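Omission of a single protein chain aside, the complex is shown with its protein chains in their original locations.
Our next item is chain A:
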C-alpha cells in the first residue's frame, strides 16, 4: 500500500458511508477521483473469431464495475488481458496513468492488479499460508518464512473480516473458503484493482451474499473491483456501474441505479427476454417416478441421500431445491443408473429400476440432462450428429442390426438443429467446439427428442447464457405439457420457483418439505434449505 494515494480515507472499513443523494452509493467525490484503469480500443482475435473487438472502458478508484454478458461474449478474454495472461492484438491498457504493455501476471501484480480466477489458482495439497506466499516468498538465510506467512494470513483475515485458518490444507476447505483464500492472496499483494472472474458460480446463496458484502467493504476501503457475471441480481446488488458485452464488443454502459433486471437482460441478448416463465396450470396424471426410502452413498462412502422419498406424476414439474451438496448429485445419479443405491427403491411407471444401468434407465423412458455436461453429457471429440444419438445409436432408425445408418443420424441432427436452435458450424463439427449454451442445447435436444416418460434435468441452465436459459425453460415446460413427468434439480432457487409446479426442499439427503410451486415463498424455502425446520 505504498502508492501515492490522493484520497484521505484509508484503512477505514464501512466508515465511508453513502448518504450522498447521488445514485451510485459509493461514488467518490469528484476531487478524489482517480482513474485506475483505462482500456482503449482493445482487440483480440483467435483465428477468425473476434474474442474482443475495440473495447474501451474505465474504472475509477473505489468503484465496483460489473462485466455482464452471455457465455462467449469475451468477458474472460478481456480480464485475462488486463492481468497479463493474454496479450492484446491492438489497443492499450492504462493502469494509473501508465500505458506500457503488461508483460505477464507478475508485472500485473506489481502494478496493483489482483485476480481471482473462476477456477481457483490454489495448490490443493498446500496450506493456506503456503499458497498465500507462493511467488512472493520471504526467506531468511534460504529458509522459507512460514511463520511470517501464517502471521500475514491472520493479519489480513482480521483486517478484512475474512476468517480462514492459515494451516488448513486448501483441498480440505469448502469452496467458499477457498475463494476467500484467493481474495486474501490478491489482497496480500496490495491490490488497487481486484478482478473477480465469475466469483459466484460455485457459491451457495449464503456464500454469495457474504461475498457481495465483502466486495462492498473492499470498495469502501478504496479498492476497485471488476467482476464478471451473468447473474443480473448480483450486478444490481453489488455494482456501481455495468458494462454489457455482446459478441466481443461493449454494447452498453449504464449505472446500476438507472436500470433494472429487464433492461440489463435486454442489453445482453439484444432483445426482450421473458424472465418469468409463462406456463399454464399443471394437469398431473398418474405417478411416473416413485422413490421410496432411498439411500445412496457418495464417493467418500457417506450417506449423501439418506431416506429420500418422492413421487413425480405425469404432466408436472417437481423442483428439488437445496443448497448444493445435500445429496442432489447422488440422487440424480442413482435415478439415472450411474450410482447404485445402498437401499430403497426406485420405480418408473410401476417397474423397478433400482438396479438398472444408464442404458436400461434410458430404455425405461428416462431422459437425463446431467449436471456436468462436459463429463457426462457429451463426448467433446465426437461430431454433433453422433452426440445427438449417443443414447440410441444402436436403435432403429439409427442402426440396422450391427450397421449404423449415417443418413438417419445426419437427418436427425439437422432436424434437431432447427428445432432446438443449435448454432454450430455444421452437424459434423465436434461437440467440444461449441459454446456452453449450445452444448447444453445439444444435450437437451437429445434427451427430449426421444419422448421420455420422465425428464430429469440437473442444473439445466448452469453456466448458460440468458438467451439459452429462456429457451431451455420453455422446452422443459413444453415437455411437461406433452405429458412427461419432469424432475428438476437446481441450485438456482429462482429457476425452481419459476418452473416447478411442486417444490421439494432437500436437506441432508432427505425431503424436509414439499409445497405447491405457485405461491411458494422465497424466504421460507431459503430457511428450509439452510436446514431450519
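The rule is simple: a contact is a pair of C-beta atoms (placed from the backbone, for glycine too) under 8 Å apart; a residue touches a chain by one contact, two chains touch by 3 or more; residues count from 1.
In this text, contacts and distances are computed from a predicted model.
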Complex member absent from the view - protein name from UniProt, among "Multisubunit sodium/proton antiporter, MrpG subunit", "ABC transporter permease", "ATP-binding cassette domain-containing protein" or "N-methylhydantoinase B": "ABC transporter permease"
Touch with the omitted chain, as defined above, among A:117, A:160, A:279 or A:473: A:117
Residue of A:90, A:106 or A:351 touching the missing chain in the full complex: A:106
Residue ranges of chain A at the interface with the undisplayed chain: 76, 80, 83, 85-86, 104-106, 109, 115, 117-126, 130-131, 133-137, 139, 142-144
